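Only a single protein chain was left out; the remaining protein chains are all shown in position.
Per-chain numbering from 1; labels A, B and C assigned in written order.
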Amino acid sequence: MQQSKRWAWLKSWEALMFIILCAVVVANLRLSEHYLDLNNLANIFHLSIEKSLVVLIMAFVIINGEIDLSVASVMGLSATVLAERYDAGWPIAAGFVLALFVGVVCGLLNGLFAAYMGIPSLIVTLAGSIGYRGVARILLEDRSVGDFPSWFTSLGQDGIIGPFHITIFVFIALFILGFVILQYSVFGRYVYAIGNNRAAAEYAGINAKQVKVTIFMASGLIAALAGAFYAARLGNVRANAAEGFELDIITIVLLGGVSIFGGTGTMIGVGLSLLVVLNLRNGMSLSNVDGNTQTSVIGLLLILSVLVPNLIQILQRLVPRLFTAISRILNKGGATEPKSQVSVHQ
Amino acid sequence: RAQDPEPIKAEPGVELNMVLLPKTLGNAVFDEAHEGAIEAHEELENPGELIFNAPTPDNAIPGQIEIIEASITQEVDAIMISANDYEQLLPSTTKAMEEDITVVTWDSPVSPEGEDLFIAQVDFTEVGSVMANMALSILGEDGGQFAILSATPDASNQNAWIEAMQTLLEEDEQYANLELVDIVYGNDDPDDSYNEALGLVDSYPDLELIMAPTTVGIAAAAKAMQDEELCGEVAVSGLGLPSEMQEFVENGCSQEFALWSFKDLGYLTYYVSYLLASGAMEAEEGVVFEAGRMGTYTIEADPNREDGLRVLMGPFSVYNADNLEEWAAGGDEEGEPEVEATEEAN
Amino acid sequence: MHRIRRWVPLQRLREFSLVIILIIVVLIFGNQIDNYYTPRTFNRISSTVALITLVAVGQTMVVLTRNVDLSVGSIVGFTAYYVGRYVSKNEDMAPLMLAVLAMGIGAGMGLINGLLVAYGRIPAIVVTLGTMAIYRGVLVEYSDSKSVATRQLPDWIKELPQESILKFGEYELRALPAIALVAVIVFFFLLLYTSLGRRLYAIGSSPEAANLAGIRAPRMVTLAFTMCGAMAGLGGMLYLARFGTITVDAARGMELQVVAAVVVGGVNILGGSGTVIGAMLGAILIGTIEQSLIRMNINEFWKDALLGLCIIIAVTVDRILINQLTPWWSRTELQRMPEEPHAAV
Partner (left out) sequence: MTADPLLEIRDVSKQFGATKALSSVSLSLYPGEVHALLGENGAGKSTLIKIMTGIYQPDSGEILLQGRLISLHNSAQAQKHGIAAIYQEPLVFPDLNIAENIFISHQRRNPLVRWGKLYRDAEKVLAQLGVALDVRALARGLPLAAQQTVEIAKAISMDVRVLIMDEPTASLSIHEVKQLFGLVRNLRKAGVAILFISHRLDEVFEIADRVTVFRDGQFISTAPVAEVTPEQAIRDMVGREIGDIFVKEPSPRGGVVLSVKDLTREPRFHHINFELHAGEVLGLAGLVGAGRTDVALALFGIAPAQHGHITYLGKEVHLHSPKQATRMGMVYVPEDRRQHGLVLPMSLMANISLPSVKNYRNQLGMVQRGKEVTTAEQYRQQLSIRTSSLSMPAGKLSGGNQQKVVLSKWLNTKPHLLILDEPTRGIDVGAKQEVHRLINQLAQQGMAILMISSDLPEVLAMSDRILVMREGQQMGIFERREATQEIIMAAAIGQTLNMAESAVAHA
């Protein structure tokens, strides 16, 4: 019993992700001599930093039992607002603040419709993803805005510690913050409770609507921040910025062990899954694997990571059954029944 | 063609690792370009690798950045890019150039500071005039209403061509009777393009021509006209692949369309990149070189882009019922148009 | 009123409300767009909506069981391509056989999804996010980046979209909408009048209760995915007929349109309630808005924003209508605790 407890974590999703991560790292080491280049290590994070940031908040959204398909459009819109204001002569910092504000407003709208009007967040944020992108189009039309001040672009393009960009440290800080909030704070408790059983949470005096709106607003805020980072990294903004990011983001969160029905998953799992996906993509890029194959491989990984543990469980259940049946046939109603040690039902 | 005495010739056998990076994967034209590049690769007996890689459409710009960064990490010698954005790839292509990697753009350039030079398939203004001429020849002297079905509102190539065409329509008396009523965007999606084409027909009862400077758009528009039995009334023209358009020319839905040879483009691009990366040639205005079977070319200032250098491939092939049969008879299997270029008298 | 309530169940209310909204939408656009009330508009929208409807019908089966199939876009793309290739080599293939082939391929892909979900016990969204990428990847490999061109296709398939089945003056019921309509009717009866259909509802409504009631959920779920795949396969053939030119990007992103249609049509994304009529109405509603915006004479760059706005207004009005109408309809509803199922994914 003591024994089983100590090793129980091995059966967890986090352990599985960790094992996969190790495998990916080993494979990368063998496949490319450049994998360990400091530049490459920085690139692993740097090239997907915007997605990574949004993954953090998307974990909250999904654990809370909702979904936000509009994040990519909010990223695009905030980058656009920032650029458009800059183009109109505002200092970039002011544009940045406005961009964050716009992100929060988008999140607020999502939250109001989803939580207070009771419209499924899937539709709300789908409409949002079309609409917010549309607003970005209205603002910039077919223009592109660039030539940002160098301090701003250097945030996204130059390392501060070696090749590591400041955005990476922002990510780490937010990850720790997200981890603590989700896993250890009262708010985190509410997020899980609402995601699992909204009615019970409401009976317990939790204002589920308020929590949901807060999370959607945070989602808008983080997406807006990511949008600004995107602008800094690329040094130039068009209305189509960050198009199509949402699916990748959701994939990573789900691979992190978060249930789409809400209520389960941990920040560690999501963090590990992020590392898995980023390293896998990096390794494949270094091996010149094309985009389609990369996506397919991640799709396959997504399926296998759930399938394999489940298959083991199913086999664990079937094998004794088969064994019983065989022994029963052999000694015709035989007296010796094998006992299976493991409980498989949950 | 420039008549400089001694064109620079390529020295075969230099080991160079080169990356051919089209916009996305799974598009026929880019595969043709790849074929051309392979032909040149073999002709030049390059013992190095020719890597062909591209992102998925939903990750177009960040995907190209990732591939460029991975190429930098792998210390390749040359990157040949058909850019998904004019500015947003700049930080990474400039970085590549700083690492002494030759960056050559083709099909669609980046801003001049981020590339060594651009292999222009045809002159941008020429595309405008070719489209104007096709419109004129279809609508006749009396002219009539026509509309443009483009790719995305922010596709820089298309926008440049359309702009060139519009300028021409305004300035040249010849086109006085051609009335451009609308520009719509099908997002290079067959579905959207099909619907946009029909929307045009519905909105403008007197419309006589849809001009689509995109291969996806032109095919979808032609099919839409065919389905609605409008082929006699509304003509479809623009830039299209002969293999996709043959049917519509035969049944009269499209009289004329144009395109250049992507295979040649790939071939030429490879040659130029090889010359630059092997150090045989500098990317400077006025340099004359020989590109294998395609003959001699000169590096010239790009009239459309300040400080930009280009190699102009040309010429256009305009396809119609007469030469398409030849094309079909000759090159169907190999996918290479055998028609001699019909240089537009302009 | 009592009579009506007795014979028109609450579920019909959703459809009723959607029809009202659809009428409002049409009236508004009719007011804004010249020549809107023409047979042409009708034919346009019906043809466009047909494809989404067909796939949405299959998707409805899956969503009812508290699952979702995000791979439909890839299945449509793959079958469109495969069937196109196939028919270009076997020109004399009978149309029906080709449809069977398309549905067979789609069903096969759906079956894989279903087995993984039901017997591999993997959440549907995980499976189909994965197979969405994988099926597309297979297509890219298989196609070698070549596209299927219209000229390779036999005439009947190219002409299918302009075939008209019924004509009322200039209003036509064309082949594509007709096929979609048949699918809607077939699946409507399947869901309402067969025990198979009812069990699909039961599973989605409460998987645990279904388990206790002795319903073989894995089989049913697999079947639902297979049917969804088959519909997507048929959709692939129609996609081929409609667009002729098929690249590896065919129907990319269609899954979101389909899911949007299903959910706007009142099918609960958490399973258990909704009808194919609703899904069809959802597809028609979104399609009408989209097509009408194309016709509207406004700045190109405003269209996306307006589309998003229209959708959110439409679903909000729908929600308000339903909330207002429900007490009228149902005696028992008033007696209940106001505990609506909260919406998630």
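Annotations
What we mean here is this: a contact is a pair of C-beta atoms (placed from the backbone, for glycine too) under 8 Å apart; a residue touches a chain by one contact, two chains touch by 3 or more.
Because the structure is predicted, anything quoted here is derived from the model rather than measured.
Touched by the hidden chain within the whole complex are the displayed chains A, C. For the chain missing from the display, the contacting residue among A:173, A:200, A:308 or A:329 is A:200, taking the whole complex into account. Of the listed positions C:14, C:174 or C:199, the one in contact with the omitted chain in the full complex is C:199. From the set C:72, C:160, C:179 or C:215, the residue in touch with the chain omitted from the display is C:215, counting the whole complex. Mapped onto subunit C, the footprint of the missing chain covers residues 6, 9-10, 192-199, 201-202, 204-206, 208-216, 268, 272-273, 330-332, 334-339, 341. The omitted chain makes contact with subunit A at the following residues, 1, 4, 180, 184-187, 189-190, 192-193, 196-197, 199-207, 263-264, 317, 321, 333, 337, 339-340, 343, 345.
Everything that follows uses one rule, which is that only the chains that are shown with their structure count from here on.
Averaged Cα coordinates give subunit A a centre that lies 37 Å from the centre of subunit B. Each of the following residues of subunit B touches two or more other chains: 24-26, 57-58, 153. In subunit C, the residues touching two or more other chains are 140, 301. Looking at the complex, you find that subunit B touches subunit A at residues 24-26, 51-59, 61-63, 65-67, 69-70, 72-75, 85-88, 90-91, 152-154, 159. Remark: subunit C residues 116, 119-123, 125-127, 129-134, 136-138, 140, 256, 259-260, 263-264, 269-270, 299, 301-309, 311-312, 315-316, 319, 339-340, 342-345 touch subunit A in the complex. Across the complex, subunit B meets subunit C through its residues 24-28, 30-31, 57-58, 153, 183-185, 189-191, 194-196, 198-199, 202-203, 205, 216, 219-220, 222-223, 226-229, 243-244, 246-248, 250.
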